[in-house]
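Data block below; observations after.
Apart from one protein chain that is not included, each protein chain of the complex appears where it belongs.
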Amino acid sequence: MISLLFQQVLTGLANGGIIALIALGYTMVYGVVELINFAHGDVFMLGAFLALTIVGLLGAPFVAEHPALCLSLLFVVVPLGCGSINLLIDRLAYQPLRSAPRLVVLVSAIGVSYILLNIGLFWGGVPMEVFNGGVSASAPKDFPSLISSAPLLSNSDLYISFRDLFVFCVTIPLLISLSLLVNRTRFGRSMRAVAQDPIAAQLCGIHSDTVIRWTFFLGGALAGFASVVYALYNNTIFFQMGYRVGLDAFTAAVLGGIGSLAGACIGGLAIGLIRALSDQCIATSWTNAVVFSVLILILLFRPSGILGRSFREKV
Amino acid sequence: MTLLDIDRITMQFGGVTAVDEVSLRINQGEIVSVIGPNGAGKTTLFNAVTGVYSPTNGSVSLNGEPLAHRPGVRDFWYALGVALITGIFFLFLFHIQSAWDQCINALYVYEEPFDWLLSRELLGQYWQEQSWLSTWGIGLVSALLSGAAYWVIRTQGIISPERIVRCGIARTFQNIRLFRSMSALEVVLSGAQLRAGPDHRRRIIKESLELLSFVGLRTVTDRGATTLSYGDQRRLEIARALATKPEILLLDEPAAGMNEAETERLGELIEAIRDRGVTVVLIEHHMNLVMAVSDRVVVMQNGRLLAEGTPAEIQQDEAVIAAYLGNDLDG
Partner (left out) sequence: MRGFVKRALAYFHQDSSKLIPFLFLLALVALPPLAMVWESLSVFVESLCPILVFGVLVSGLHLVTGTTGALHLGVAGFMALGAYTFAILASPVYPFQLSWAIALCGSAVVGALSGLLLGIPTLRLRGDYFAIVSLGFGEIVQDALRNMEPLTKGTIGINPLPGPQFLENGFGAPLGKVGWFYLLLAMVWVAVGLIVLIERSSLGRSWAALRDDELAARCMGISVNRSKVYAMVLGSALCGVAGGLWASYLGATGEPGNYDLQISVVVLCGLILGGIGNIWGSILGVFIMVGFNSLVLTRLTTLLTEAGIVSSGSVITSPMNWKYIIFGLSLVVLMRFRPDGLFPASIRRTGRLADKLSRDEAVS
């Protein structure tokens, strides 16, 4: 019984870490431009497809012989790629609409999300071996297990595997370095300034546009890290994975307080746990509804989230 | 006779006290001006009085009646209603599947007549079989929670702008807030429909047209509200506010951006409004206007009332002169 609970909690926290990384992307972008980047989940999805492509290009034997090298390559190329995609999205779709009403930009974000979704669909049809020859583009693809799922503690009831450890070893340092970046560096200060008041920040000599672009890049990069971790942890990717995970991550960002980075982390872990516990105690088929209900309840009773601040309209 | 009684209103935003225990009495038929340097808290005071902000402290009364929302019997019934509906809803959600299985799916044969009486009996049986917790427990808990939540939210004493307008206080805004998808006449109608029933369309159109004539916008009734000139837009806002048939009208910098001639005409309009029976309170920076129309002038600085008196008295007041560096007061 305890081992089952422990297993659930562990899986929940591991998935929660992944969700937290994506939630950070949502909350950072919302902080600087007050936009829910609907397409963020799909950037995550494209990252996973990019990872699989790299693995495919390297070839199975190479990957089997040099797993560490392969991993490092993935953790460099995919975040860079996702960051660039996010940056491109902002440049093309959001930047021209900076002064437009919020709902117009939101609709545009939905549009971008669909475009990326279709790109994912096409990507699944690329005639590479890793994509099963591109035959059924919409079917899920297997991701090779570079990290073993063998249990670490062989003689105990508690089942931890290398994978779980791996997830924590990636997400925790990332979160720490992000926190350092935001709180201790000049760029981080600029980010916080632009988030509070873009015009005043400009008056202080901060290039709001540049900061916003870097924020998009950073958010995308985090999603890139998350996508590699997800692919390695779950061993499967499919072109609609961005939707579900994206909504979970958005819920996490709102739960923790949108605009707050620590909140996104807490929210991510919380959502991961909620999912795991709901799977166990209620039923897997109701878990999505449970997560949405959590979202709705927070938005109704405490829209500013756990760590967020409330807004006032100036009359 | 005191129309509006503002009693020690305080507005605090986090660490900033924008309005600090301001008390003010407005009498019927007066024209009172509120002046003061920028950031003195004048608009915030207006917002606190009209329900846009909820005062941190203090109260406002109109004709002796406080404007705050007191929890009443109606709130109790609404809370009960919310509780009932929520309780039933959650009960339904929890039990519908098994009840359905037992009472309908088990009994019904495709396209054969259905025994409704037996189904009712089975439903009764089903209900008996359930434990107290899963029936009354769920129902009562959800009902209580939602009813309590509703009660708490409703009785926070927040007074809404809609109620305040209904009581008879209308306002205009510092930054013009018109409805950009409407014509000028429709904008005024949106204020007039407050006091009209569904079959008074003819009457409110007539009244609105009359109001538009009154403020001098007779010729532009069908133009889009935001296509009008700046001065016309300000007057349209006034017409809209007057359409709600207020007892007292709060004007927030109505002369902002106007030249001498327009300001003079505005002054005449304000006096005409007073002659119609509407008490006027205005925030203004145009001292000519203030000194010309006001019966009384109130000076605010840093959220506090600095001085109060007739225009002549205020012009001599040393504290006021000190607050205002410069010779704006000499007209």
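Residue numbering begins at 1 within each chain, and the chains themselves are lettered A and B in the order written.
Here, contacts are C-beta pairs under 8 Å (C-beta built on N, C-alpha and C of every residue); 3 or more make two chains touch, one makes a residue touch a chain.
These numbers come from a predicted model, not from an experiment.
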- For the unseen chain, which displayed partners does it touch in the full complex? A, B
- Item | Hidden-chain contact residue, picked from the options A:L71, A:L88 or A:A137 | A:A137
- Message: Using the touch definition from the top, which of B:W77, B:W100, B:W127 or B:Y230 touches the missing chain?
- Response: B:W100
- From the list A:A93, A:I160, A:L277 or A:I306, which touches the chain that is not on show? A:A93
- Message: Going by the contact rule already stated, which one of B:E65, B:E129 or B:E162 would touch the omitted chain in the full complex?
- Response: B:E162
- Message: List every residue of subunit B that touches the chain not included in the displayed model.
- Response: 50-52, 89, 96-98, 100-101, 104-105, 108, 110-111, 114, 116, 119, 160-162, 165-166, 170-171, 173, 177-183, 185-186, 189-191, 193-194, 196, 198, 201-202, 205-206, 209-210, 213, 221-222, 224, 240-241, 243-244
- Note on the structure: Where subunit A meets the left-out chain, the residues are 36, 93, 96-97, 100, 102-108, 110-119, 121-122, 124-125, 134-135, 137-138, 243, 247, 250, 254, 283, 285-286, 288-289, 292-293, 295-296, 299-300, 303, 313, 315
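Definition applied: only the chains that are shown with their structure count from here on.
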- Task: Determine the centre-to-centre distance between subunit A and subunit B, using the mean Cα coordinates as centres, and give it in whole Å.
- Result: 42
